[in-house]
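Shown next, in C-alpha cells, is the structure this report addresses.
A single protein chain has been omitted; all remaining protein chains appear in their positions.
Order of writing sets the labels: A, B and C. Residues in every chain begin at 1.
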C-alpha cells in the first residue's frame, strides 16, 4: 500500500514522513514540496534517513500510485487539492484547517478567506479517533484536528458527554512549544526573542477557538463558549492545556476518574493519570500519547483537567497516521510505537 | 548607611547582594552564609564583582554596624533571627514567608511548622510598596511578599479595590522560571528533567495561595477564594500570571484601563500596557518592573489580566530594595535602574 | 530471545529499555534497579510505554532467562557483576568503563579504584562495530565505548589507519549535552547553573582520554597522545567533537573524502557529509547515526574533522544494541530504525 504526502517539508509534513518511513504496512509514494522540489528531503531534514526526493505536485501521478494521500498544505491552499484528490476517489487526510469547521461562514470569518469547497465539508470526518473512530473508519476524507483542539477535547470530553460540568465558564490556559508556529521565518520564532521568555498570544481570539467550541458543543449537545489563552514556551515540542471548569454538583473523585477510565479504556494513546499525578511535557514528546491529570476541589465545585501531547505527533502527524490506520483497516497503533 | 544580608548565598540573597553593590546610597556591611562562611561570595557567584567575604551570623556585630538588615533565610529558620534583630531596634526586611501570613494558624498549616513569634506578626508591614507604601515607610519590620503573590496582587488590585469583579471564580494560571525553586539540588531542577519540558505543580494547593487570598480579601473587603495553578517553565527567571475573572457588569474597556492607570500612575515599576498588548517575560527580567496586559470580553463578562515580573527582582530582591528605600526615606527607585 | 538490563533506571539504562521495547527480535526479561526495585519503570520514566517492573539484581534468575545481559552500572560496581554473568556463560555487554581499558594500571589510575577482574580484560572486545565488527560477532563480553571516544575514533580512524596525519598535535574540542552527566543530582546539572551558560570541564584530564589514546594508538600502530577538552552545553542530548590534526602531506580533498567513503561504505550508521557540509546536533539526536564533516586547508596541512552523535544512542545504548545485534547474528540495524 502506497501513500503520499503533499507538503512534505513543513514541520508537520516532515514529521509525517518520519513516521511513515518507519511504518511497517505502508510505503511512501510521492512526497511533494514547492520550495524544495528536486531536492532530497534529507538535505532539508538531515534527521530523515531516506533518499526520497521531493516532487512538484502532480495529482495524476500521485493518484495513480497512492491509496491514500496526506495533504499538509497551508489552510486555504489545501482545499482545492483535497477536492481534486477526493474527486479522483482517493482517501484523503487533510492536516490543514480547511475541513475542520463545519460551518463555512465561521471558517471564512476566522481564516479570512473564502471556502470554495463547501459541499465537501459534510463529507469530512473530524479526525479525532478517540471520539469519532467509527466515522473515520468509513470516511474518505478526514479533517485532522488542530493541536490545541486535540489536547482540549480529549481533556474535556468525559465531563461534557456525561454532563458533569457547567457549560459556562470553561477556561483553557494552554502552553505550546515553538514548532507549532511552523518553519516560516518570523520574529516570533527568532531565537533571541523567544529563548528565556514566555508570552501569551492571540489573547483576544485564536483560530482554534471556534474549532474547539464546535466539538465541545457537539459533545455537550448545547452551545459551549470557552475562554482560551495560548502561551508560547521556549521549547521545541509539546503542549500542556490546563482546563478549568465548574462541576454541576459535588462528585466523588473516584467517580470522576471512573468516567475518564470508561471513556478511554480502549484508547491506546490516552493515559489517564492517577489522582495527584499531572503530566510533564517531557513524557509525551516524540510519542503519539496524550496524558491527562485531574484535580477536583469539591468545596468550590472546581475541576482542573490538564492534558499534554506532542503538537507534531498526537497534535498533527501521529494523529494523521492513526487516522490512516483506521481508514486502511489496520490496527490503530501500527507504526506509532 | 550600612545594611547587611543574612543568607547571602541562595539565589535571592545573591541577587540582593548584586543590587546592593550597585546602590548609590547604602554600603554592604556583613553578608552571611552558613554553607560558605569564610569564602568570598565571588567564589560562589563569580558574576558578583566584589571581594566581600561571607561571615557566620553574628547578630551583635551585624546590629552594631547596620541600619537595616535583610534576612533571606528559609522559612521557619528566619523568624527567630528576625525577632532578635527587631528586639535590638534594627529595621528588618524578611524575605521568607514567616511574617507574610497574619493568621499564625494558617501559617502553621501551610508551612507545617510552629510560629514562635506570633506577637511580632502584627508589627510586620506587607512589603508591596504599590499598595502599602505608607505602612512600609513607617515600619521597622517588613515581610517581603512572595513572587507569585506580587504578580497576582498587582494584576487584580484595581479590579477588587473598585469592586469590578465577582469574588467567586477567580482563576490564576501562573508560569515560573526555575530559579524560583532555589539553589538546593532536587530532581525538579535537574537539567535533563526540566529542559524541553513544562509541567504544573502543587495543583492541589500551593503555599502562596493563602498569602494571595489574604491580600486579595483585604482589598475586596470580602473573603476571596482563588484557584491557583503554577507551572514550571524551562527558563531561569521570570513569571507570567494569567488571571481570569468575571466582571460584575459590562464595562467600557477604556474605563477599565482608566482604573489601572489611576491605581498605578505614580508606581514607577508598574507598567500598564496599551489595549491589545500583553507582556513577554524577556521584557521584565533583570529589572524591577511588573508589566500588565488586560483583555476584556464583555459579551461573557470575562476579564483576563496578565502580569509579568522577574521572580528574583520585583518578586524578591528588587522589591526588598524598593522597601528598603522607603524605610530609609530614599527615593523608591534608587539603585533599581 | 530474552535479554536483560541490569541498572535500568539511569539515563543510559532507560534509553536501552526504550530501544529494546521496540526491537522486533528480542524480548526484555528482567530489568533491575537498586533505587526503584518493585516500581514500574514507567513510574520513573513515564515516556516508557510498558508495565515492566524493576527487580532487585538476581543473577540466577537473570541468567536462566536471558541469552544476553546488558550491564549499565557505575564503573567499579560493574566489573563484579559482569564477571559473574560471564562465568555463567552469558553473553554480556558492559556499558561502564570497566572493560574498556586494556591496561589495568591505566584504568586504576584514572578511575581511582582497583580492577578486580584483570584476567577478564583480555576477553573483552571493544564495542565499536565500525572498527571491531568481527571481534564483536564472536565475543562473549563486549565493552561498550564511551560517548566521547565513539565520536572521536569514528572521526579520526580513516586518517590514522591510512597514516595521513601526524601523530603529534591532535586536538579534540568536544561539546556535550547534559544527559551525559547522568541522573545523579549535582550543581553541575542544576538547571539555573547550566541553562544560558556553557563551560569547559576536566580541562586538565578527562577519563575518556586514555580510552581514546588506546584506540587511536592501535589504529596508528604508534603511541598517540591527544589534547582533549570537553565542554558542557545546555541541551539534553548530543555531542559535537571538533578534531584538529596536521596532514603529513598535502592531499587532494577528493582523496581524503575517498578514504572516508572507503572506511564507512558499509557502515549503516556513519554518514560522511559532502565537502562544505558540517553536522548539526539536531540531525543525529534520537538516532544511532554519527555524522562526520571534513574541512581541509592544504596551505597549512590542517585537517578538521567534526563528528556528531547522540551520547545516549550511538554514544551508549544504541551502540550497545548494535553490538547485541552482531553478537546474536542479527542484522546490525535491527531495532535501530
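By definition in this document, contacts are C-beta pairs under 8 Å (C-beta built on N, C-alpha and C of every residue); 3 or more make two chains touch, one makes a residue touch a chain.
Fair warning: this is a prediction, and the values are worked out from it, not measured in the lab.
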Candidate in contact with the missing chain, chosen from C:181, C:220, C:281 or C:312: C:281
Which residue of B:25, B:123 or B:283 touches the chain not shown here: B:283
Interface with the unshown chain - residue positions in chain A: 11, 177-179, 183, 185-187, 189-192, 194-196, 234-236
For chain B, residues in touch with the removed chain: 21-22, 46-47, 49, 196, 280, 282-287, 289, 291, 337
Contact footprint on chain C, counting only the chain that is left out: 169, 171, 173, 175, 193, 196-201, 203-204, 225, 227, 229, 231, 233-238, 240, 242, 244, 246, 276, 278-282, 285, 293, 295, 297, 300, 302, 304, 306
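Keep this in mind: only the chains that are shown with their structure count from here on.
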Label of the chain whose CA centroid is most distant from the centroid of chain C: B
Distance from chain C to chain B - Cα centre to Cα centre, in angstrom: 47
Two or more partner chains touched - positions in chain A: 196, 280, 282, 285
